[in-house]
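A single protein chain has been omitted from the complex, and every remaining protein chain is retained in its original position.
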Amino acid sequence: MRAKKSFGELLFDIVNITILIFISLTFIYPFIHVAVLSLSTPEAAAIGGFKLIPKQIVFNSYEKVLRSPNVWRGYMNTIIIVAGGWIVSMILTISGAYPLSRRNLPHRKFWTLFVVFTMFFQGGLIPSYLLVRNIGLSNSYFAMILPAALSTWNLLIMRNFFMAIPPDLEEAAYLDGASPFRALMSVILPVSKPVLATVSLWIIVSRWNSWFDCLIYITDPNKFVLQIVLRRIIFADTKEMLLSAEGNVKAMQDAYMTDPLTLRSATIMVATLPIIMIYPFIQKYFVKGVMVGSIKG
Amino acid sequence: MNRLTTSLRKNAKLYWKNRFFFLLFLPAIAHYIIFKYIPIYGVTIAFKDYIIKRGIMGSPWVGLENFRLLFMGDSFMEVVRNTVLISIYQTIIAFPMPIIFAIMLNEVYNSKLKKTIQTISYLPHFLSWVVLAGIFIEVLSPSRGPINMIITSLGFKPIYFLGDPKWFRTTLVGTYIWQGMGWGSIVYLAGLTSIDPSLYEAATVDGAGRFKKIWHITIPGIVPIITIMFIFAMGKIIKDDFDQVLNLYNPAVYSVGDVISTYVYRSGLVNLKYSFAAAADLFKNVIAFVMVVGTNYITRKINDYGLW
Partner (left out) sequence: MKRFVSLVMAIIMLMSVFSLTACSQQKDNGNQDATTQAATSQAEKTEATADVSNDPFAAYRPDPNKTYTIEWCGGHTDTPLSENPEVVLRLEEKFNVKINYWYIERSQWDEILNLRFAAGEVPDIIRIENPMNFEKYIQQELIMPVPFEVIQEFSPNLTGMLLEYSENCFDSVSYKGETYGYPRVNVNGNYNYAPIWRIDWLKNVGINEIPKTLEECEAAFYKFRNEDPDKDGKKDTYALSNFGMVPVYGAFGALPDRFVDDGKGGLVYGAVHPGMKDALALLAKWYADELVDPEFITGEPHGGYWALSQDFIDEKIGFSSPGAFYHNNPPLSKNIKAGRNYRTFNEARGGDQENNVSAEMFGFGYNPTGPDGLHGNELWGPNGTEKVVFGKHLESEPDKLGKLLEMVDGICGNWETFFYIMTRMEWGSDEYEVTEDGAFVRKVELTEAQKERNEGSSNCFKAIETPQFVKKFDAKSFEWVDSQPQYSTGGYEPKIVVPLPSQEIYWTELEKLRQETYIRIIVGEKPIEYFDTFVTDWYAKGGQQVTDEANEWWNNR
């Protein structure tokens, strides 16, 4: 039976929701602005001021972006990297975070320092690049997955969540004679859905948005990820000269029909919408009371 | 010698006893060694005059010359001051914001509304500063922007947020908070869902109001996360958001807004010295590391959710 809400509670709710809605409007505005730009003609886009509704909807920018088979190949490559990266990263992060979360791990301080040190002191681009080449990973999908697979940040966040799990849970499993691996799989992970979801989200978004490592390690255009393909479309379009690569004046006009601003807006939408839509799937793992069930049961 | 062998033997026994844990830990260790520790010799670039054909190891040492070049610029101290001040504002003000936002969202019972607001709140994170700067120039404009329209309708004079040195830092911090609030709240929301609901029920029975519940249950429930996030936030005090500042600043506000990375960036355009940027990076990282270790030492007194 729910207690009846007092007046104070009601007021709290109203104020809370009002503020949240107001803030949300500010959050969503820039996105709408970009979306409107992506659907505008270059001239309409250049007229300054607020953009809430497009004057006239044209799809030129989207056509230019989506008609390119390279874009679709880019999507494929990105999905491969994201999926592969997610699997590898989760395995590494979980298997790294769990031992570190055990308070009686031998030399725990040392191992934590071992991990944290690398957040601040890095060799830099050149040695990493040479290493990847020397291992033979150049120009392969692994170059985009392996080097970036383990982030100390993710590791430590996950470690802290594991540390916050009531010790009784774990002890119960060990008393039953389980190995750490069993304890991890049957006790810790089921109860850690929120952090697994959060770290997954971070990994997926980071892999989805990554472009620099593709740029330096991959030379085969068939393996370019989406972000690289889109960047090239934008850069290729900012030609200073009056001349177009095609020499055909009509093609030149086409080029002008999608000027960098509208084109860039369209590529942002194309690159970002898919990843934003991932969130609802992750959401269901932020479920309350997951832990409670396991203690009582 | 005896002491060494006994301690080695003790350790060997310890590691054998915990062998399964270390087995689990092994892939992570391997990854760190291969991809992070092997290339670490590159740190030395900051102390060398990098000659491409000789490689990093073969390039001559110049000791602290690169650092001297960095520090001798007249504006260097000004730039460090700006970086630190802006970061301090951001840390003090921006750090609690995602937490507050998460708590506020947590109190919304209508799950559809909650989900919608959450998803919307992530959107700014996905837009780069190149795009956001163009939008903010419009929104914050003294002549056309809605913010100033509100300000003038209240009877005040319009504020040139991006062009007035008195307001620029505030603008940087404000827009930074705005961009990161939603995305940054995810991790706290994850923590909030782990809190035992029966605690809340018990509190209601005891007659506790909203604020009391938040103070005594919600916040303590996410202390493990807040602790580690706070330590890292302290580490970021010397770092700056290059993209944000680069796209928003202009010469009128250099005196308050020019930060280490934008300064180095402009120098880079002129002298293209790889070592110079490396020296600036190392400088920032050493300070960051010290901050982190220091903060960790302090938080250790309070709880054990710090680094070590």
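Order of writing sets the labels: A and B. Residues in every chain begin at 1.
We take it that contacts are C-beta pairs under 8 Å (C-beta built on N, C-alpha and C of every residue); 3 or more make two chains touch, one makes a residue touch a chain.
The structure displayed is predicted, hence computed values, not measured ones.
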Query raised in the report: Among A:I32, A:I79, A:I126 or A:L189, which one is in touch with the chain left out?
Result: A:I126
Report task. Quick one: say which of B:G58, B:P146, B:P197 or B:G294 touches the chain that got left out. Result -> B:G58
Query raised in the report: Thinking of the whole complex, not just what is shown, which of B:I33, B:A202 or B:V286 touches the missing chain?
Result: B:I33
Query raised in the report: Which listed residue, B:F21, B:F67 or B:Y263, touches the chain dropped from view?
Result: B:Y263
**Report entry** Hidden partner interface residues of chain B, rising order
**Finding:** 33, 37-41, 51-58, 69, 73-75, 133-134, 137-138, 141-143, 160, 162-163, 247, 250-252, 254-255, 258, 263, 266-267, 269-274
Query - Touch residues of chain A, complete complex, unshown partner - result: 41-44, 46-49, 67-70, 107, 109-110, 113-114, 117, 125-127, 129-131, 133-134, 212, 215-216, 219, 221-222, 229, 231-232, 235-236, 238-239, 241-243, 245-253, 256, 259-261
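Rule of thumb we're sticking to: only the chains that are shown with their structure count from here on.
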Query raised in the report: Roughly how far is chain A from chain B, going centre to centre by Cα mean, in whole Å?
Result: 17
Query - chain B - residues contacting chain A, complex - result: 11, 14-15, 18, 20-22, 24-25, 27-29, 31-32, 34-43, 45, 56, 101, 104-105, 107-109, 113, 115-124, 126-127, 131-132, 135, 138, 144, 146, 178, 181-182, 186-187, 189-191, 193-198, 204, 209-211, 224-225, 227-228, 232, 235, 278, 281, 285-286, 288-289, 292, 304-305, 307-308
Query raised in the report: Quick one: in the complex, what on chain A touches chain B?
Result: 3, 6, 8-9, 12-13, 16-17, 19-21, 23-24, 26-31, 33-34, 48-50, 91-93, 95-96, 98-100, 102-103, 105-109, 111-128, 130-131, 146-147, 149-150, 153, 155-157, 160-161, 163-164, 179-181, 184, 194-195, 197-198, 201, 264, 268, 272, 275-276, 279-280, 283, 286-292
